Each structure stands twice: as C-alpha cells, then as structure tokens.
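In this view, the complex is presented without one of its protein chains, the others remaining in place.
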Amino acid sequence: MSVSNLLENWSQFRHTHPVDDKPHDPYKWAMSIDLDACVGCNACSVACYAENNLPVVGKEKYAHGMAMHWMRIEHYWDEKLGEEGGSEFPDQGAQFLPMMCQQCEAAPCETVCPVGATNHTADGLNSQIYNRCVGSRYCQANCPFKVRYFNWYDYPTTDNVWPAEMNQQLNPDVTVRGKGVMEKCTFCVQRLNAAKVTAKSEGRIVHEGEVQTACQQACPTSAISFGNLIDPESRVHKQWRAQQVELDKDKQSKDEKEGGTNLRGYRILEDMRPYPSVMYLERVRESAI
Amino acid sequence: MIDSGFDRRDFLKVMGWGGAAVALSGCGNTSIEDGQETIVSYVEAPDYVIPSIAVYYNSTCAQCDAGCSINGRVREGRVLKLEGNPASAINRGKMCGLGQAGVQHHYNPDRLREPLLRTGNSGETITWEKAYALIAEKLTGVSGEEIAFLSGGVSGHLKALLGNYLDSFGCKNHFVYEALAPAVVRAANKKAYGVEMPRYNINKAKVVLSFGADFLGAWISPVHFSQQYAQFRRGVDGQRGVLIQVESKMTLTGANADRWIPIRPGTEGILALGIINALGTATGDIAAAVKGYDTARVSKETGVPPGQIDKIAAMLKLRSPSLVLAGGAAEGYAHGSQNAAAINLLNQVLGNVGKTVEAAAAVPFPQMAPATGNTAALKSLNDGLAAGKYKVLFSYATNPVFTAPGAIKFRDNMAKAGFKVAFAHYLDETALQADLVLPLDSALEDWGTQVPEYMADGAQINIQQPLMEKLHANTRGMGDILLALIKQRRADDYKKFADYYAYLRTAVLQNKGAFGGGSADDDTFWDETLSKGIIKLAGTKAALSGKAGVAGLKLPAPAEEDGQYPLQLIPSVNISLRDGRNSNQPWLQESPDPLTTIVWDSWMEIHPKKAAELGIVEGDIVEVTSRTGSIKTQAYLFPGIHPDAISIPLGQGHEALGRYAKGCGVNPFQILDAVFDKETGELAMHETRVKVSKTGQRVTVVKDEGPAGAKQIREKIAGQVSTDKVDLSKEV
Amino acid sequence: MKDIREDIAWAKINQDVLKSLENPRKLYWVILFVAIAMVGVAVGCEIYQYNTGMGVSNKNNSHVWGLYIATFIFWIGMSHSGTLLSAILHLMHADWRKPIYRFAEAMTTFSLMTAGLFVAVHLGRVWQIYYALPYPNERGLWPNFQSPLLWDAMAIFTYLSSSILFLYVGMIPDLAICRDRMHGGWRKKLYTLLSLGWEGTDRQWRNFRVTYLTIACFLIPLAVSVHSIVASDFAMSQQPGWHVTSFPPYFVAGALYSGCAAIITLFIILRYVFRFEEYMTLPILKKIVRLTFAISMVWTYLNAVEFASVWYSHDQASKDVLIQKAVGTYAPFWWAMIICGSIVPLTLAFKRFQTNIPVLFAVSLLLNLGMWLERWMIVAPTFSHGIYPWTWDHDQWPSVVQWGMVFGSFGWFTLLFMLFCKIFPSVSMYEVKEMVYHRSQATKKLEATGKMATAGKGAH
Partner (left out) sequence: MHRFLRLPILLMGLFFAVSSYAADTPLPEPMTEDSLGPVVEQPIEFPHNRHAGDADKGGMQINCMYCHTYARRSAVAGIPPLQKCIGCHQNIESVRETPRIKKLFEYWDAKKPVPWKKVHDLPDFVRFNHERHIKRFIEQQNRPYQEACGYCHGNVKEMTVARRSKALSMGWCASCHQKDHPVTAEGGTPIGGQAYWYGFQKPVVADASAGALKAKGPNDCWQCHK
C-alpha cells in the first residue's frame, strides 16, 4: 500500500453507492415511515435511548441544544395557524415527524470528514466510526437534516448520566461514546450485524422480519417499517415500489406527471440530492369533515 | 425451557461486570490491553447460556396498569432492554416510552435499599426481622376497624393474599386509590352497559368521536388502542377511519384527529345531546329529552360552530358503525357522570353498542380481578384519618401525599394515624411521612401475577417473573412481605409456603385445569407458563346488559363567568409522566412532551389570544392561583387549548422521590379545589378555576422546538394530503 | 517629499537597525508582557476545554463551529499581506517596499502559526490530530483526500514552510552583518550558524538573488491557493450562505485587505518602538495606505457580488440567511462589519489622513475588527438559520472560553512578532542600502542633466 497504489485504486478509495462494480448486494437497508400512522408518542425515541446507550444530558445541557436524541419527534402546526385566513385553533391536529439519520446514499457528511470516520457501507448505510473521529464536526456542519450529535462532554464520567446501577443497563453491543466524537442513528447496526452473522452461518441472507430496529420494534402503531430494499419480499421494498419512489433519483418521475400524483411517498430535501434511504408517507386528513 | 435440577434463579447470577464490560470509545485506550481486565466465568452454567448472546424472558410491565407483556433482554445476568411480547393480545410486541423506561426504574440509583424506621426526623436502618416484629407489635390489640390499608390498583394473587391478610384481623378498610383512574366513566359504563370496562373496538369503527379520551396517550390501555388506531386508519373495507376529538385542551389523541374541536370546558354532554338531536334518529323519551338541544342553543353553549355540529351528525349518520368515547376531559366536572351518561347515550342512539362497544371477557376468579378506585376512596380514608379513626395505616403502590388534591389536606391528616407503614421503591412524599418504610423489589426482580383491567382479546392473566438477580440484597417483593406478615397471624395455613414464589406456584398449579394446563404435569405446565408469560383463559364473554337511558340525565348550563377566577385549570396527563410515580426515570424526563417538546419542567399552556390579552409571552413565570393555593411556572403559548382554559401537566413538582424528579417543575395537584362529582363522589379534576398573574420573571423555555416554532418553512418537511387527493387502496 | 533620505550613510543604517536588537523603548517591554499575559489566558482556557470537553465553549448541535473557525480564517487572511509586499511587489520592482517587507514577511509566518493553533483548539479530540496526516501508518488508513479540511491542512503546512524559508533566505545577508557586529554571546553563535558563512562574494550574491526570486515566484500561487482552499471549506459545503461560487476571490481579497490593515498597525508601532522614523517614513506609509484603500474597494465590490448572486439565485434558504444577517440576532455585528469594512476605509481617500498617524492607527484597527467580524458573520449565521428549520438556534452565544482563546491568540501573535523583532533585524539593511544607493544615483543623474541645461544657457 503505497502512494502509487493509492493513486491506482483511487476509484476504490471512495465511491458513491451504488455503482456498477459495487451494487448493493445482497443488502440495502432502508426505512419507510407512515406519518398517518405515527401518533408522535415518543416510544421510538425512548427505545433508541435504551438500545444505543444514549446519554441523558439533563436540563441545563438540553437548554444549550446539546440533546443526544438520535431520533427526535418534530411536530408542526398547519402553516396558516393563527395567521390571516387561517383558523386560530389547530383544528386538524398537529403533524408529527420522526427525524433520524437518513442514511443518505450520497451523504454530504461523508465527503467532508477529514479522517474518513464516516463512510458508506456495502449495505448502503452511512457508518460512523467513533474511534476514528477527531471531532472536527464538519460532517454535522454539512448535514442538511442536522441529525448528527456531538459529545460535547464526557458523558460516561458525567454525574447522573450513568450513575452506579444505571450503568448496568448499558448495551454491551454498542460502544459508549466518550467526549469529542460525533454520533448518529445507525439503523441499529449491532442488530443488523447479529442477524447477518446468523444468516451467514446458515448460508442464507437475512429474511424479512428477522431483524428490526429498536424504534420499529417499539412503535405502537407500526408506523415504521424497516428492511432490505433489494429483497422483493420485504415490506419496505413493496412500499417503495407502490409509492414509486426510487432510491437513485433526485426527482421522482411520478411528481412530474400532470396534476401531481395520488401517492403519498416522498423523501425530505430530495432536491439537495443526498438520496436519503428513508421514505416518508404523507399524513392523511379527512376532507369530508 | 428450564431444565430440571437447575434452580430457576442460578443462571441469573451476574457473570461479572468484567465479563461484559461496556465498550468505551476514544477516551479509553486505543491499543491492545493484554492482562489488564479480568474475565469472570460462570461457576456453573446451563448450555443455553452463552456469553455475548442475549436470553429473553417474558414478564409483565409494571409502569402502568395496562398490563402489557414484556420480553426482557438479559445478557450476562443483566437485563438490558424491555421489548414487547408479541404473544400478548394487549400490546402484541409493542411498547410505549413509559414501558421502555422500566429498566430505569429497576436500576434507579435512588431506590430504597434498607428498611427504615423513623426516629424523629431521620430514618434509621433496621433489619427485616425487626421491621416485622414492629408491625406485629403495633397490630396487637388493634381492632380491624382501626387499621387502614391504602393501595394502588392491585390484582392477581397479590390481591387475593392481601385480602386474606386483611381478613385475618377482620379489617374491611382496603382503600384503592389510583389518582388518574377513569372512575366516573366506569360508573357511567356500569349504568349504560352493565360493565365497568367494556371493550372498545376502535379498529372496527369508521368514525371515532372522542370527548377528551386520550386513548393514544394515557387513557386506560394506550398501546393497545394505538394498535387498534393503526388498523382504524387503514380502514374497515378500505374506508379510512375518521377521528373527531372534542376537548378543551389538545391531547396527543387530539393532535392526531382529522378534526379537533375546542369546546367550552364542561359542556361535552350538551354537545352529545345536541348531536343526538341533530341526528334526529332518536325516538321516545330520548327524543323528548334532547328536543331542547337544538343546534343554535348547543352551539351557543358549547362554542362549537353550528355547521360543525351538523357535519359531525351527518358523518355519524353516514358512516356506521362509529364509536363515541367519554374520556378524562368529559368526566372531570361536578356533572361528570351526567356528561359521561349523555355520551354513552349517543353511543346507544348510534347503535354502536354490541358492535364497537362489546362486553370484555372477564376473568372467572373475582378474588383476582383488579381492585379499582379513585379519589372517592381516598376521601373516605382522609375523613377517617381526620377523625383519628385509624391507629395503623399501610400504604402501598400509591403516593397520596403527592397526588391528593391540596384542598383535602391529606398530608396533615395522615399524621393523625398512629403508626404509618409505607411499602415503597423510593423515598417518595408519602414514604417520607411514614414511620416505617419497607423497600420493595423492582418489578424486574419480583414474582407476581397481574390481571389487566382492560381485557384486549379474551381474558388473560399476566405472569411477572424476575429477569435478573436482585440488585439490592435487602429489598423484598410485596408478596414475600405479605406472606411474612400473614404468617404472623395464620402461621399454620401458610407455613407450607417458603416464599411468595412457592405460594404463587402452588396457587397457579391448583387451577391448572382452568388455566388450560390440561393433563400436563406440574413442572412442564409451570415452565411453559413462565416462558409464555401469559395465561390465556377461555374467558366468558357476556353480552352487554343494561341500557343507557335518559332517566336522571340532567345537564347544568355551562358555568357562567367567574370574575375572580376567570380561567378553568385543566391538569393535563403527560403521556410519560402520568401521575408522577415514574418521574425519577431520566429517559422520561428527557423525552419531550409531544405537543410542546418541553423537557425537565412544568409549564402552563395558554392560548395565544388569551396570552395577548394578559400580556403574557413565552417563558414568562406566571403565578396560577386557585381557591386552594397557587403555584408558579413558565408560560407556553399553545394554540391547542380553549381560550377560557389553561393547562398544567401532572407528574412534576416532586419534593422527594429522587435526584431526577426532585425540584423539576410544579405539582398542580396541590392547587386542585375539593370539588367532587355529584354521583360518584370522585374528584372533579377539571373543576378548579384559577387566575393567572405575571411575576415579572422570564426564563427561556427548555424545549426541543427551535425558534422557527412548529412551523414549516420553505421545503416540504412533514407532508399532508387530504383523503380526496390520495388513493389509499393500492398501498402495501 | 522623498521615500527615504538619500544621504544616509551605510554605517548609520547598520547602526540604526542593529540598535533595534539592543535597546528598544520601554513600550516594547510593556507590549511583550501584556502579550505573555494574554497567552496565559488562552492557555488556561485550552486546558479547561481539553479536560472538560468542547461543551464549555458553548457550541451546540446547531452551532457546531464558532469563533475558533472564524478566527482561524482571520489569521490565515492576515498572513497574505507579507507575501503581497515581499513577493509580489518584489517582482514588480516596487522598491519602496524595501524597508518594510521584512516585518511583513515575519507577520505572515507568525499569523500562520497562530492560525494553525486554532485548527487544533477546534478539534473535539485534539489528541488524535495525527489521524489527519497522510503518513504511512500501521492501520493502513489514509485520511480522506476529498475533504476540504484536509486540503486546508496541507495548504497551510506548505505555505507555512515556504514562507519561513522565504523569510530566512531573505535575511541571510543581514544575519551576516549581525554576526560581524556581534562580540561574543549566544547571539553571535546564533547568527554565525544562521548566516551560513555569508561573505558577500559576487557568486553568493548571484545565487542568493536567484534563490530569492525562485521562492518568491513559488510563494505567490501558494498564497492565492491557501485562502481559496479555506474558502472552499465553506463553498464546497451545501449550506445556505456558504455555497457561493465567488467565495475564493472574496476570501483572497479579504485576506489581502486585513493583511494590509495589519501592516499599517504594525508599521506605526514598530516605527515608534524601534525608532525607525528614518526608514519607515510617512511617504512609504502613504503608499501602503493607498494600496489598502484600493483593496478595500475590491473587497467591497466582491462583497456586493456575493449578496447579489445570493439574492438573484433561486435558493430561498440562502436568501433567508442573508436577511437573517441583516435583521436577525447578528445584525449589529453584520452592520458593524459593513461599516468597518466598506465605510471606514473611505477616510483613507483623503490626503490629509493618509499620513496622519493617530487616525491611521485607529482606522487600521477598525479595519481589522471589520475583517474579523466578516469571518464570524460567514460562520455563525448559517448555523443559526440553516436548511432545516427545526434545528435553528438564534440565541447561541460563544462562551467566555471561546472569547478567551481569541483574545489570547492576539497575544500569541504579538509575542512571537515582538521576539522576532528583538532578535532579528526587522528592517532589511542590505535592501535599504540598495534603495538609498539607487535613489541617490537617480537624483545625481537628474542633477547632472539639470546642470548641463544651465551650463548650456550660460554659454551664451
């Protein structure tokens, strides 16, 4: 491995997925979230805290915007609420939106990291390697969704984050992050790897339903579905198909149709071309009432 | 699953912290660490225990009374995460945030570890033997009348055992107090349907009209209802269900409604009758009773625009079956039962009874059925205490000093009891008042059975079993304590049970037949039961008796302006903190309130219009004063509330309990007036009227929401589409 | 009035300059100790931040970057002036630069050193900083060559090393003079070592000139590239307010601008502290001032260009950020930047101010303040009002730790600079001599022609 070696294999050094010589195979993990089913109950968020050893930063740090929720539930009122021509009450309720790392196919965070601590895996995930991270925070600066979270303090040694006994709940499969590293949603990669190991040893691939992310598992309304986008059997695959959302497009052909579409699948900030791996389904509201 | 000859508990022995040290990144060293860490192996281990591979055990969630079955992930003898048990009809493998936080209750650093005896103002640690002896001593020469046992909702074998214990000295004073139990609705249901808790088939309804029932948030069995809701949205024969929520303060359910209708506080019943009238399908005395409630009048009294009422009526008529729910907001008034009755009547008129409202399967063991109760019970206890009637007071699984309405002065009256014993996990407000505090096992260390009040699908009894070794040597399960206590009185009946586990096992095996054990031998059946975590019963499903009538249905006119206390206080039930018993679990403190995204604090919700009138802006510290008392908290401008009302969430404002709960926010229970429902005598939660005044201080509200507020700007972030624009039939 | 007196004896030049190595005015020591104190503050802050974590700088998940990056750019910019004067003007044979280019070049080097520190201070895990170096390592890993941050590191390193080389090579003849004038002491040893046995032979002089020329040529593209790359840290990202094509020239202009302003400041200080009135003369100052004025106008233009291109783009987010700058939380600073950067320099257009020391001193400080604000106004507003509204944060304010670090950096720079001036001749003796010589020759010629003319008349 020399400099000339590096130059020869430049295309290998970093390539956007999928490319012809490196298609996603056999996995491309993807998600779809039905905003009509999501009731904004926060179960997914808490499940994430439990599964991924997220520190509870406490009121003061939360106030400083240092919260570590990999999965945050945003809520939106109707645009016109309280304005001219709008009602003074949110009479169609609120819109909830679970927002976590979108595992972009062309992730803005990946290209800018000076040390290559965040990379694209063959499964189409956007990996974050804590022990490689030097904490330049360029990735977060360039993330359109702002879903990366930085360890501003050394939480493992901070009072009342994991005091005695509480630390016994920490999940041994997930690294506990020390100060100065960036972190983000991993699609519960520890679960994915475990499932893949079992599958490998049995000489097959991971079947639909064999692996769940913590948020998906908890979601009381099953609004989140997660799986292998390549596997035609997977619910995710079927949903993306039905909604005519294609992974490697920044403009979906269905949107160019006259008079729009009667499908509700969409990806956030698609026009910035990060090619997110998460599809959202628009919330539906009854027109007759 | 458990191979014979191997003690059920042994494998739980912690493999040693070193055995599965949690990996630290970066700040830990980055090179090979030979010979520095110790690896502790098992002394004996069954084959199925493999280091680094998790084992799962079924048990029951004890964070609330819904009775979801949990599936605990155990590794190297430590329970790491609670997941749902798919076999349970209640939660079908799903969990809410509150349930997830169960591990933080178990591992909580502020849990009680030793029995404490009050000496003056401090507690001294004593042994269990001493504690038992003390109780025995205090009970001698005390008649059953002079003993009171206050508890939260108890069920299953624990309830039976408790019953026997109280019988053993002829004590009838078992007070059951769940601060947020839907007591009024129970009573109304009893009248209308003949059962306190029927089964609501939200998934079968095409329209759900809910009067403040927060069934997605904190009402009765939210996880179960959430699942039904998901099906309901996918639709009965392709037609997506429509949810209409009528309430004065937007709940999580309201936030998910197709139409959220802010109604003048307390006039829910009037609207219900108005809708019956607008339907025009009612006959006989019902028609006569609702005749007066024409749209114009109803609209005037409730503040709901007439067009809206007609629309609702039209939709209810068009789409059947529908379902009408009466929730906390409707029942929380002096005429709460009337409201509930009116609403049930609407159900009746719509012909939903029997379709979307069914009789729930009942557990054929009355002594195990959940004991329910609310403020009425607390009140009578309180009166008794005030009169100095009780020499000994037991308190278990409830925290009345924190949750009792300030007006009834429970704290002072409790002091009048001679000897106060508290069975507690934390040193909470009530325990602090007690003379003897006995530390309990967490739900993840303890044995037990639980019978959910709301039966999802056929009757079931939930098994609760330890997921790991006790964390603290000197805590005891409630069952073991009761057993020890009852042995003091009826030794010979109970001496055959070494511990509560033995008692439970015997008790369950006695009814093997009824529990579907069939001919299986005891061990097999027992082990299967444990591994399932649920006992499914061939529950008897009775048809609904009873009939909602207009007899005695009298709705008062809406309360007129109160010059001194112009605003209605709505103590809202936070989805994760509920009545505050779980407030010491940091995940819950840090998981934002869904509608305001505020964390670690209380707040007062007020409508922007009203706020403008009073000159209040976000973050103002306001003083909320009722006839009973006053509290100070931060203001949050919230459009989802009726301008005549303000709302403060319950569950915060602890003076004790633990490091995470103490000093967070304020406790609205303290300023609740002692207004009670006329029929049931339950506390009318929403009847407290308040005035709001600025204190001049201002803080920045700690919330997840940014300065952009809950507004979408520029790009489409959260998309919305109306039903006529979308084709749901093709969806996967 | 002349740039420099033409009858200064060479001996006097040596004497005057070398005096600066001996006994400067009291003010020198005052400055030196103030600088040390300031550095102390920064060191304290860094220790605290290192132990406790980045959080103490009161950045957060919306504002992941702060004053460190802003100040980093500021110092990089500062460094360009030296190259401008010593290299570019050298190639243009503008000989009035000769008395001042030495300290300008020193300034380049030291501000680069200061900037480098901010890269380290900014990192969450500075103890792992070597991960960013492309060195053959056991892990078999390379840094990410796609990252502008990495280009940055490389560019700065190259620039620093070559500007040090340039500074040193240019000093060799003077070091020789120092060597010859010293009588023992560690300095004698130092100068002997550094002057590489300079004898002033023709051959040495020839090689010297060629080398100097070569490095000068090599340095100019570097200077331009460095700040273009710093600019691409922002321009390469997708964030509104950063994703602007005109950033590289804009940054370079800004760099030269702040550089020249800094030169004016230091010019005035050195002139007084080391009694260089005879060499750092007002006419020279006037020239620099005019240069500064010109650059300020270029910068103003490019600034306008940026606004325009944002305004006429279809990128609503960028527009919002721009509006936010003008009316939002940062408005005071933004307007201050506009005023300091574009209005204040107008005073330099007036002749009477161009040689007015107090005014120039004040103005030059204001200009630098403006340029620092510019950098901050590039970094902060984008974070406070980015693409994703939910994560906006309008009231984040840098903590005292950040301010302390910025404060200290000025101390650090001053410290290095002042030490340099005390140890090395901060005015290039041999070039001044050349200058004096050439000038005197030129006038002699003039006078000669003048005489003839008169003589011719007299013939009649």
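Labels for the chains are A, B and C, by order of writing; each one numbers its residues from 1.
As a convention for this text, a residue touches a chain if its C-beta (ideal position, glycine included) is under 8 Å from a C-beta of that chain, and two chains touch if they have at least 3 such contacts.
This is a predicted model, so every value here is computed, not measured.
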item: For the chain not depicted, the shown chains it touches; value: A, B, C
item: Which residue of A:Ile129, A:Ala242 or A:Ala288 touches the chain not shown here; value: A:Ile129
item: Identified contact with the non-displayed chain, of A:Asp91, A:Glu105, A:Asp154 or A:Asp231; value: A:Asp231
item: Residue in contact with the excluded chain [from A:Val189, A:Cys219 or A:Val236]; value: A:Val189
item: Selected residue (touches chain absent from view) among C:Thr52, C:Thr192 or C:Thr211; value: C:Thr211
item: Contact footprint on subunit A, counting only the chain that is left out; value: 1-5, 7, 22-23, 25-26, 119, 121-123, 125, 127, 129-132, 173-175, 186, 189-190, 193, 196-197, 200-201, 203-205, 230-232
item: On subunit C, residues whose C-beta touches the chain left out of the figure; value: 136-141, 206-207, 209-211, 214
item: Absent chain, residues of subunit B that touch it; value: 16, 21-26, 28-45, 50-53
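Just so we're on the same page, only the chains that are shown with their structure count from here on.
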item: Result of counting contacting C-beta pairs for B-C and A-C, higher pair; value: A-C
item: CA centroid of subunit A to CA centroid of subunit C, Å; value: 44
item: Rounded Å distance between subunit B and subunit C, as computed from the means of their C-alpha atoms; value: 67
item: Touching two or more other chains - residues of subunit C; value: 62, 125, 128, 387-388, 390-391, 393
item: In subunit B, residues with contacts to at least two other chains; value: 26, 700, 705, 711-712, 715, 717
item: Complex contacts: residues of subunit C adjacent to subunit B; value: 62, 125, 128, 316-317, 320, 387-395
item: Subunit C-facing residues of subunit A, complex; value: 1, 6, 13-14, 61, 64-67, 72, 74, 99, 108, 111-116, 132-138, 140-142, 144-146, 148-154, 179-182, 269, 272
item: Subunit C residues within the subunit A interface of the complex; value: 52-55, 58-65, 122-126, 128-129, 131-132, 140-150, 153, 233, 236-239, 383, 386-388, 390-391, 393, 396
